[in-house]
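Of the protein chains in this complex, one is absent; all others appear in place.
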Amino acid sequence: MTEQLIFERGQPGRRAHAQAPRQAPAVDDIPDALARDSDIGLPEVSEMDVVRHYTRLSQLNFSIDTHFYPLGSCTMKHNPRACNTLASLPGFLDRHPLAPASHGQGQMCCLYELQEILTEVTGMDKCSLTPMAGAQGEFTGVAMIKAYHDHRGDHHRDEILVPDAAHGTNPATATMCGCRVIELPTDADGDVDIAALREKVSERTAGIMLTNPSTLGVFEQDILEIADIVHGAGGLLYYDGANLNAILGKIRPGDMGFDVIHMNLHKTFSTPHGGGGPGSGALGVGSHLRKFMPIPTIGRRGDGAETRYYWMTEADLPHTIGRLSAFMGNTGVLMRAYIYARLLGRDGMTRVAEYATLNSNYLMARLKDAGFEVAFPDRRASHEFIVTLKREKSQFGVTAADFAKRLLDYGFHAPTIYFPLLVPECFLIEPTETESRETLDAFVEAMVAIREEARADPETLRQAPTSLPARRFDEVAAAKRLDLAYDAGSSAAA
Amino acid sequence: MTEQLIFERGQPGRRAHAQAPRQAPAVDDIPDALARDSDIGLPEVSEMDVVRHYTRLSQLNFSIDTHFYPLGSCTMKHNPRACNTLASLPGFLDRHPLAPASHGQGQMCCLYELQEILTEVTGMDKCSLTPMAGAQGEFTGVAMIKAYHDHRGDHHRDEILVPDAAHGTNPATATMCGCRVIELPTDADGDVDIAALREKVSERTAGIMLTNPSTLGVFEQDILEIADIVHGAGGLLYYDGANLNAILGKIRPGDMGFDVIHMNLHKTFSTPHGGGGPGSGALGVGSHLRKFMPIPTIGRRGDGAETRYYWMTEADLPHTIGRLSAFMGNTGVLMRAYIYARLLGRDGMTRVAEYATLNSNYLMARLKDAGFEVAFPDRRASHEFIVTLKREKSQFGVTAADFAKRLLDYGFHAPTIYFPLLVPECFLIEPTETESRETLDAFVEAMVAIREEARADPETLRQAPTSLPARRFDEVAAAKRLDLAYDAGSSAAA
Amino acid sequence: MPFIPHTEADVRDMLAVIGAETIDDLFDEIDPRLRNVSLDAIPEGASEQEITRLMRERAGRDEGGLCFIGAGAYEHHIPAAVWEITTRGEFYSAYTPYQPEASQGTLQVVYEYQTMMCGLTGMDVSNASLYDGASALAEAVLMAVRANRKSKSRRVLLPKSVHPFYRQVARNICANQAIDFEVVDFDAEHGTVDRAALDRWAGEDVTALVIPQPNFFGALEDVDALTDWAHDNGALAIGVVNPMSLALLKAPGRWGGGDGADIVVGEGQPLGAPLAGGGPYFGLLCCRKKHVRQMPGRVVGRALDADGCDGYVLTLQPREQHIRRSKATSNICTNQGLLVTAATIHMSLLGPEGLRRTAATCAANTRALVERLTAIDGVSRVFDGPYFHETVLRLPMAADAALEALAERGVFGGLALADHYDGLNDTVLVCATETKTAGDLDAYAEALAAVLETHAAPA
Partner (left out) sequence: MPFIPHTEADVRDMLAVIGAETIDDLFDEIDPRLRNVSLDAIPEGASEQEITRLMRERAGRDEGGLCFIGAGAYEHHIPAAVWEITTRGEFYSAYTPYQPEASQGTLQVVYEYQTMMCGLTGMDVSNASLYDGASALAEAVLMAVRANRKSKSRRVLLPKSVHPFYRQVARNICANQAIDFEVVDFDAEHGTVDRAALDRWAGEDVTALVIPQPNFFGALEDVDALTDWAHDNGALAIGVVNPMSLALLKAPGRWGGGDGADIVVGEGQPLGAPLAGGGPYFGLLCCRKKHVRQMPGRVVGRALDADGCDGYVLTLQPREQHIRRSKATSNICTNQGLLVTAATIHMSLLGPEGLRRTAATCAANTRALVERLTAIDGVSRVFDGPYFHETVLRLPMAADAALEALAERGVFGGLALADHYDGLNDTVLVCATETKTAGDLDAYAEALAAVLETHAAPA
């Protein structure tokens, strides 16, 4: 089952007539030199063509709504439909970002309360919702650390410590903030190598970027000591919220000693992943960083019936690192996170961490019992854990990628593969709290069956997937002969 | 790809916690003898289970939004999404049917205007929107014919003439109205046999039920003569709106001499077919039948800013045949029809008939050119036409059903098969106006390819479909060993 | 030309293939007298943008108001997932599953629906739904006449405690079927079937007895006794139920000392259908297995495919009009497919515990409302005895006027019964579902107190 391109469906002159003004008024005051003088390269199709085409395309996807999706570090959990429906009420959708705050109190109230909820659940002093994705949240956090040091005259602090297991965004962000990245090794238990840390902190240390639990699926046991070491050297601690789902409502980054954090609301607060976005990287800060927060952040004046919400600007936060988006970040995403937070409530949040951890440890135990090798067999799993298929690779000549592709044939999205880079032939598996035990059991059965296939006929795995809309792609050739846009003239695909 | 039953997913105690009140208040004043004393047989599943299960189930369907669906006599055309979205605005959805009319003027205005639009486009005197489906529209029409005769003292008129090609609902409806069905033969051109009609009308004739164009896909050429004959005998003419799409805005039933009609809004006015309903069988009447209209129908008082819409009841229509549904018929369906009618407007309606007819005649011509036998080769097709596969049956031993099933493998829903009963191995094909020429051409190609398969290897057709979620079913066995509900206890399916 | 994909080139080429000059030529078999149509009363076509604005304005006009009206249609919370999934194109824009291989989604949903209905009602068999509760009662009556072969009278006892609109619809639909509907009065004290009135028919040839539970007044009938009475008198027992109430009330399949009700119908709206001004809703119809071949409407059954795999098909089609034509069990051919889909998803989301909590909250809220309202001078319950989630209150003024004054204060206070029942002047049928908060109940009580005060005040 494949679907031709929308451009291959069209005919010159075909239109979705209901979707544009009925007349085209003449606009005769645009100088010729500035006026369009080439085709507008859009498809020419009917409304039904469009509905049919994109409905069919959607069916080619795996998604949470259709498949178990244990993609490690991505927290693919249930996206409650109410969050979408209610965030899409016309009163919210129609609001212009520059409309008077007096006419947006309903939405601003939600956003303010979301700031308060996130503040409490992370143990920070204040939250700001503007960062538009996790990576922008990271950027904001590191930029604030820089601003903090600069404000104190510590202009020489330009080194950011990053564990070698960290997400690639961490070092990339540090670079974008003008910092040098100092990599920290991991010890045999998966924790940061404390001795190496002590060695690498200095008066040039701006801070450390950590996610805890780490990408290795274990909780950093020495976190309080790490905080002491870094703070002792004058650096600050930045918490990457990628794995916040593991500890939500159970352990708080603020209590661990972090000075600034970001949260991936599309993970922990279940806003949609949307095929790759929009995300949201809400920020939490300690009191000493409050004055550097980005704008706009929402403030409140008055109480009870007199309550008024307002946008904090440079006037309120003269030391702000400033504005990072044209308007108010991904507001619609924030609304979804707010609704989700209210549905969960206080107890519900704690249960997120508890049941995400229960599912993860259960699945790890079952896979271990089934003979798979886990990376840190003596550690508790956090919300995710690592299986290494290096033995299967040496015995049967099949790779983690082969296993992953075969899982697709079994109706499961593959876990994250080959990340973290430290573990060979690695599967990073995150079941999330919203999956049932039966689903986890079925996943174990599939893993066992695939290993049996690997033993009996490894080619089955190497050829996989065979039951999907596409077979494996030649990605190397695609990157060489770049074809990034359809060319109606030259394509032979029609 | 199949999907287990929702009952097979559950676990005792599992719940979608957000979807019920958080507490269960005690209700202690219901006598034990009247209280529930057995299990409530519903599944016990999580919210994500439900979303995943029904999302996956939906993907097992063919539908207009995913496939060409040329099901004759069913008018499977594009269902504009705006009709659903706008009919689902909270102001409309929240309105209780017995709430004061003063608080429902927005919706009642839409319904009144829909009555007016339907009246104009059918050439009738007045419309009522209450019938909940085509069959109930038929019932209403025949009941009004009966009421008309009874009111005049013509109690002996109890015969309804029905052509042999008519939909099965026509005779079934006549029976439900206490009438005897007199079948009329069809002549070689597909028209009603006028001589037979003259012979069968009498002082017992209550009326005739006709759809025009007929189910044979041709326009009844002698309709004015038929009207004269039936009216001359004291009978009335009932128009079955099943095929109204063929003439919408182009020819009007009222002008043909019909006294009462129903319209299938889910066909002609593109409200969703919904997997089998809800439909809507809005009614149009001539002035002499107005007083017998069902209730509630919407009336209007005043003009301009003083306009008020109200529900007409027995007080306004003392001769009404009465109420046929608890409330106001399928109001939400009517709202969708209204929105569709406003999007089309006057010109758009005429174009429905024109382009539905163009597509039908084009597809007929193409299939004829490709060597298929059409039932009435010398007639214009209406919005649909008939292909007979009797030659293919005798040559290759494949049936219309085999062809139909194989079309599914080619990604096309099958046309209506084996109806009308008059034509052997019959395909009743209705492409509708919303399909593009390319889609019709692709359908012709598939038909030709399948005939080639029938020639080369007829077993391919007999085994079809092979690429769908299910193969052909043993329907005879299913009707014998009735299994109409899942029995968790006895089933071995789990 | 909304929704028409044809370009000028398409039209030209297609006409050439047909061998016609113009599109109008395709209508040349039709009498020219019929081909001159003016549609002046129909507005010009509008863009989706224009219609969107219009509909939003009109919907806005109808917004607001706290609704305490029940009387056969009930405001319940509907999970967002229900209609987001139900309106997926694959459900929304499919038709009757004539080709089962290409319709397993719809068919399995209906099979699951049938199973849930059997579970709720305790009956053996469910159909795939009928139009609404009222017409389902009419179909049940016709079905009972077919099924009760021992009875020749075509006499159906229809208590006055059945919804007045249902009684009208049953009579209207059966008008030409020579059914003898006999009214059975209600007991003035309890608002339930008057046993003495019923006993007038004891020993007579009665085809069926209709048993509402809860009845129109919200009151609980003695269903065991009524069912036994029916069976003792050779009549079939037809239950008319609110499916939501079945979370708390005895399943009709267990009514009486024998095998329970014979046929059960009801309005499915409380299971996922929005109020929507009156519809679309759906009628549920269940029966005992021995009557299955007399059942009207579509039915889905489990079947095996050519690979021996389970699947689902429309079954028992020989009863239906497209095969049996004038001898069909009914002229019905559609079901309310989309509503059934919504109801199935809705019931799955609620589950047994959710349904129980919802029903219990409805009952508790109505009790709390009644307590607040009857604390107001001159307001009292008309009937005593147990009820589910609505009941009748007497007001110290004309109910119509009181409701109008309440509506002006943003409260839809219930249904006035004077138009429907002699002797029930100054009464309203009130209902508070799980959607109402304590604040809402207070708001009603305060508004009513104010209205009554204004009314009592000297002019």
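The letters A, B and C name the chains in turn, as written, and every chain counts its residues from 1.
Everything that follows uses one rule, which is that a residue touches a chain if its C-beta (ideal position, glycine included) is under 8 Å from a C-beta of that chain, and two chains touch if they have at least 3 such contacts.
Keep in mind it's a predicted model, so treat the numbers as computed, not measured.
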Chains shown that the absent chain touches, full complex: A, B, C
Option from C:Gly45, C:Pro79 or C:Gly337 whose C-beta touches the chain left out: C:Pro79
Options A:Pro97, A:Gly371, A:Gly397 or A:Pro424, residue touching the unrepresented chain: A:Pro97
Option from A:Leu60, A:Ala195 or A:Ala449 whose C-beta touches the chain left out: A:Leu60
Touch residues of chain C, complete complex, unshown partner: 47-49, 52-53, 77, 79-80, 84, 87-88, 434-435
Residues of chain B in contact with the chain not shown: 11-14, 17-22, 45-49, 51, 55, 80-82, 84-86, 90
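By definition in this document, only the chains that are shown with their structure count from here on.
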Separation of chain A from chain C, taking each centre as the mean of its C-alpha atoms, in whole Å: 46
Interchain centroid distance [CA atoms averaged], chain B/chain C, Å: 20
Rounded Å distance between chain A and chain B, as computed from the means of their C-alpha atoms: 47
Chain B, residues touching no fewer than two other chains: 14, 18, 47, 49, 51, 55, 59, 64-67, 78, 80, 82, 343, 434-436
Chain C residues counted as touching two or more neighbouring chains: 1-6, 10, 45-48, 56, 79, 81, 85, 89-90
